[in-house]
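Only a single protein chain was left out; the remaining protein chains are all shown in position.
Think of it as A and B in the order they're written, each chain with its own count starting at 1.
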Amino acid sequence: MTFPDTAPNAVQPPEAIRIDSLHKWYGDFHALRDINLTVREGERVVVCGPSGSGKSTMIRCINRLERHEQGRIFVEGHELTDNTKDITAIRREVGMVFQQFNLFPHLTVLQNLTLAPLRAKKMPKRDAESLAMQYLERVKIPDQAGKYPTQLSGGQQQRVAIARSLCMKPRIMLFDEPTSALDPEMIAEVLEVMIDLAREGMTMICVTHEMGFARTVADTMVFMDNGEIVESAAPGNFFEAPKSDRTKLFLSQILSH
Amino acid sequence: MMLANAQKRTRVTWVDFVVALVLVLFVAFLVYRVNDVLHYRWNWSVIPNFLYRWDEELGSWMPNLLALGFYATLRLAIWGILLASVIGMVMGLCRTSSILLLRMIGRSYVELIRNVPPLVFIFIFYFFISSQIPLFDDIGDWVRQASPESLASIEFLFGPPKLLGNFLSGLIVLALFEGAYITEIVRAGLQSVERGQWEAADSLGLSRFDVMRYVIVPQAFSRVLPPLAGQFISLIKDSSIVSLISIQELTFAATEVANSTQRVFEVWITVSVMYFAICFGCSLLFERWEKRTSKSR
Partner (left out) sequence: MKFLHRRTMIALAAAAFSVAAVSTGSVSHAQAADAESVVQTIKKRGVIKVGMSSFVPWAMRDKKGELIGFEIDVAKKVAEDMGVEVEFVPTAWDGIIPALLSGKFDVIIGGMSITPQRNLSVNFTRPYARSGVGFAANKKLADGMTTLDAYNASGVKLAVRRGITAATLAQKIFPKARLLQFDDDAQAFQEVVNGNAHAVLSSEPKPTFWTIENSDVLYQPFDKVLQRGAEAMALRKGDPDALNYFSNWVEVRTNDGWLAERHDYWFKTQNWKDEVGK
């Protein structure tokens, strides 16, 4: 994570996401205050902060599940506007994984995975299914393809959800607290899949409290509080020498427990 | 869990015997009252003839008034359910639309119909609106000149061709009326689907239509099946109000037969059995459908 004016290197990968002076209000509540963030291709950003700090709202703005009121957002060079066609096109490039998995309960695991390739990409059924099986193998549950989501454990469901996003071959993945709704013994199997993904060079923004995971994969740590970015730094500096008192307080609370 | 339930349901206890006994006694009491107190002389012999009669000229069995009325009610029910479902689906989508004008149209439709008594609505529609649209009156004149083959198919689908105009206005009134309630069921069903489902589908880059078609509607549909079945049964029973506008459905036929033969109880008991048959058939159908959709979950 870098601010354009302070970019240290001359040769850098192109920008995947750029957020300029973003503001969002819910009625009178100022949910996001002057957010500036640039994510380059292949970069892994982990966003943390207390609940209600605006982390989820920020990443939900990136694929326009939330509308922003002020500021600009660019994804792969395309600005997010009210144009529905553009938004749909951008969403196909940006995968998202939710806290509550949000699998489609009326479809089998395989159908969950093939729906978007079939409908949005008009992929032939056979191709979509072999693609789906390929990703199910990557998340290590090919044998569950014929089951319905409710027949799976939470960890399995979240892995299916990740595979579902990957089937659209997105260039960017957004994770919105992917392990918060899981039982402790299932967190590891989901994180493992995410670490694999990071190794392969996927551009990722993860909202999570899993600091071990953050240390392993993050290129950049972002700490948010009260709707603004308080601090952003490389993980080494972030964990060892946080600058802001708010960051220190947060880290002491989350690491001690 | 499922097994335990099934066993529970089939076990007969003393409570069942008591309930059954009370019911039998109650029916016996009713029969006694009707026979000894009401001075009613039962005569069921006229009823079969008004269902089906032997036509000596044609040498075959012909449906008579009550059977014809039964078919008319069945036609009204089937077409009414189809048309009301289409209206309800379209208006339900309007009511949940993100476009203000569509929401206003949906809302106005529902409020207008729900807050006007059905009878007033029928009269207004039949006597004002359908008389303003020449189609409904002309269709009768047009049908008079149709070929015998098309007449036969019209008769099969819509009943007596001469009364086609009436049938259509009655059908539209019924469908518009019930459609308002189906709209609300559809709206509730669509809104009952969690936000997360919309978001997951949206974030995959599916088009608005695909989100509705493949994610939201299928889930909403299995949830609204039970209230929908109830509304369809209401529709079948409500179809009797169109007898007021010369549509010779079951209630109308029953009135005429009761008037002509003066066998009031026999006719109305027969007719209630016929209504029961249609409505019960409808609920059985929906029960099976419900089981099928819930199996796939």
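The rule is simple: a contact is a pair of C-beta atoms (placed from the backbone, for glycine too) under 8 Å apart; a residue touches a chain by one contact, two chains touch by 3 or more.
None of the values given here were measured: they were computed from a predicted structure.
The missing chain, though absent from the view, touches B when the full complex is examined. Of the options B:L151, B:L244 or B:I269, the residue whose C-beta touches the omitted chain is B:L244.
From the set B:L82, B:I124 or B:L284, the residue in touch with the chain omitted from the display is B:I124, counting the whole complex.
When the full complex is taken into account, the listed residue touching the unshown chain is B:Q262, out of B:S153, B:S192, B:Q262 or B:S294.
Although one chain is not drawn, the whole complex shows that of B:D55, B:E111, B:E194 or B:E287 it is B:D55 that touches it.
Along subunit B, the points of touch with the absent chain fall at residues 37-40, 43, 46, 49-50, 53, 55, 62, 64-65, 68, 117-120, 123-124, 126-128, 131-132, 134, 137, 141, 144, 162-163, 166, 243-246, 248, 252, 255-265.
To be clear about the criterion, only the chains that are shown with their structure count from here on.
In terms of their C-alpha centroids, the spacing between subunit A and subunit B amounts to 50 Å. Note for the complex: subunit A touches subunit B at residues 63, 65, 84, 88-96, 98, 100, 102-106, 115-116, 119-120, 148, 150, 161, 164-165, 168. Contacts from subunit B toward subunit A in the complex involve residues 194, 196-197, 199-208, 210, 214-215, 218-219, 222, 296-297.
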